[in-house]
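Take a look at this one; I'll ask things after.
Every protein chain but one is kept in place in this view of the complex.
Note that the chains take the letters A and B in the order they are written out, and that residue 1 is the start of every chain.
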Amino acid sequence: MNGENKMLTVSASPHMKSWETSRVLMLDVIIAMVPALIWSVYAFGFRALSLTVISVASCVIFEFLTQKLLKRPVTVLDFSAAVTGVLIAFNLPASTPLWIPAIGAFFAIVIVKQLYGGIGKNIVNPALAARVFLFIAWPNEIKNFIAPSSEKLSAFSINVDAVATATPLASLKQGVTPDVKIFDMFLGNTPGCLGEVSALLLIIGGIYLLVRKVITWHIPVAFLGTVAVISYLFPLDKSVHAWEFMLMELLSGGLILGAIFMATDYVTSPVTKTGRIIYGVGCGLITVFIRYFGGYSEGVSFAILIMNLLVWYIDQVTRPRVFGIRKEKKKKEKEAA
Amino acid sequence: MAFTFRGGVHLNESKNTAASAIRHMPAPAKVSIPLSQHIGAHCKPTVKVGDEVMRGQVIGAIDAGLGCPVHSSVSGKVKAIEEKYNAMGVKVANIVIESDGLNTLSPDVRPYEKELEDITFDDLIEVVKNAGISGMGGATFPTYAKISSARGKVDRLIVNCAECEPYITANHRLLLERPESVIGGMKLMLKVFGLKQGDLAIEDNKRDAIKIAEGMTAENDLIKVRVLKTKYPQGDERQLIYALTGREIPAGGLPADVGCIVFNAETCSAIYNAFVTGMPLIERVVTVDGDCVVNPSNVLAPIGTSYRDLVEFCGGFKAEPEKVVNGGPMMGAAQWDLDAPVTKGTSAILVFSDPKPTRYEQPSACIHCGRCVGVCQMHLMPNYLSMFSRAGKWDLCEKYNVMSCVECGACSYICPGGVSITADNRVAKAKINEKRRAQKAAQAAAAAQKEAK
Partner (left out) sequence: MKFKKQLADGVIYKNPVLVQLLGLCSMLAITTSISNAIGMGLAVTAVLTCSNLLISLLRKVIPEQIRIASFVVIISGFVTIVEMLIKAYLPDLNKSLGVFIPLIVVNCIILARAEAFASKNGPVASILDGITMGIGYTLALIVISAIRELLGNGTLAGVNIMGSSYKPMLIAILPAGGFIILGCLIAGMNKLLSMTGKKKKEPAHTGDTLVTEKKAKEGTENA
């Protein structure tokens, strides 16, 4: 054993690699979403679980099939399809027919992700694009938000009947105080989509992601901060204190889910710290604008989608100052050239 | 309070040999000394096949231009002068000397005639040039040229003992075992440059070395020991100067442009030895590590020793080597020949049984996470540079400042998508340099034509 006649590997430096891979990061995201998933089962019954399972399975299967058909290497094991699956399910109410997440999965994975080039190349968040697609395509099937109650919906029936309840978000848009207490909204005892109801558990997931350094604080803080500031300064409902209205705005709808899990998606958010803050503020502004003046009651999805389209430009505009190059030293650059 | 810089990445230091004392390797049976171990012109041989040479004798001299003379590290007979590829893939003439085992010292090697306090700037340049000293941190720039071009420009002198690359502990052990040579060298140069204070920069993972250095420099303010936060690549002279002085070397510039001069600790020690004993640069401390080596250790190896002999001196191979790296794992070059020689710039030889991380389970894909942007010490956007480079858009690469990339490898290290950013940047830089050379040549041809008219 003395190295005779053996080929040595000659590869480019560096010869060391950090243990972090995309798979590790995606697993962390899934772990962060588990508390909210458990709550959704507790609040809405096992139908929540069957919707999630169908969504994840469809995403993974569609990614596998598309990559095989397009003769690309199969990358389902990096778990990004699974994350998209969970997020799609989180964005649907429990009374959704079981075939809807599957179609959403097709749209998200095949059209938004794979047709644009696969992981890292999609221009908008696939789960969010799928959510918007589904809400516009089948508005009648997905409008029944139900309240958590002891009567759980069937896990296996394809279609279910449910009593529709107004979500706090819808009430706020009318300028009416919702009947749910703020504490219940924080905990999750409020009507809404599967993953968006429990602010507490989503925030716990977010803290986990921050500690694991999967996300940075810039986007969630900028996003939530902007919404908080504007809703505090200009409350729609004058019958309550401004800070109460602010809290209700923050805790209603998919804002916390969007700010922590969707806006922070790597592929569709800026890479620079300043860029992230601009992006978060932009999302917040558009969210409030749509919630106050727009036709839909939920502005988060559209806000994030619109800002996704601006990310390339935001990155260009917030390029960091290169070490050793200052604006007035432009002629030194020319000399060096 | 530890100094630091923006960017950088925390690595597993793997300083396995930090406690192993430097072992002096006896002359190997054969050495192969390249006639170019530095940036600049190749030396011309001053001996021919069959000549008897002594340890410390000049065997290669500079003909014209920038360069360092080359000396024999053993005594014996010149067996051959042959061309070989060096670590960077350039063909260089090597002088192969068969050692007689006696290590007879050449009579040219004697202490400098003047006292250390009386040495002038010109003395310094002459001695350093004749001793063949070039940057021993890996940059291999001829030291006398660095010193002479900094004449009159410098107000800070910094000795770099950061050693931020994993595995390498050569400077650490040098500072522990022969601190007087490093500190003596510093004092000498401070006096010659006319400076009242110099900085000895050490990363905070070398607590024992810091203590010793502080003890030896406590009596006056001439040398201040500066503790740096351990982070890769703190040892890069740009980040070192920035961390200690807040000054940024302009792009394409040198430390002298901001009034600083930086020496590697071992270079400093070599300069001291060149005056005190007259010994030219013929041996250096090399860290031998990696999971294939039986006894990882620091070795004071003669220049020209083959890697194989070096590893045999450290107990031999305990596993089949898959990858041999000359230098640190982040910026070192992978070698293909175990019989290649140790040169003046070889700070470490690492022998691994695993060729990772060249093969990944998933194909590489940038997920736009921005970690590379956070670790880049030059504050570039490596993810975009890699994207542009792969698409062949060299103009965009240039606009996004790929020429400022120092190829430290921090971005490729941290990338979760496994993108080979450093390699892509190298390709872009090569293409841009090619284009600039072609432009210059075209300009020169056009100017010549104009003159001819």
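Here is the rule we use: a contact is a pair of C-beta atoms (placed from the backbone, for glycine too) under 8 Å apart; a residue touches a chain by one contact, two chains touch by 3 or more.
A quick note: this is a predicted structure, and the numbers were derived from the prediction, not measured.
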Residue among A:7, A:211 or A:233 that touches the chain left out of view: A:7
Contact partner of the left-out chain, one of B:106, B:234 or B:420: B:420
Residues of subunit A in contact with the chain not shown: 2-12, 97, 103, 111, 115, 133, 136-141
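In the analysis below, only the chains that are shown with their structure count from here on.
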Distance from subunit B to subunit A - Cα centre to Cα centre, in angstrom: 47
Complex interface listing, subunit A residues touching subunit B: 1-3, 6, 8-18, 20-25, 73, 75, 77-78, 80, 118-120, 266-272, 315, 319-326, 329, 332-333, 335-337
Complex contact set, residues of subunit B against subunit A: 9, 11-12, 166, 238, 242, 248-253, 308, 316-325, 329-338, 350, 352, 355-358, 360-363, 365-371, 373, 377-381, 383-384, 400-401, 403-404, 407, 409-410, 412-418, 420, 422-423, 426, 436
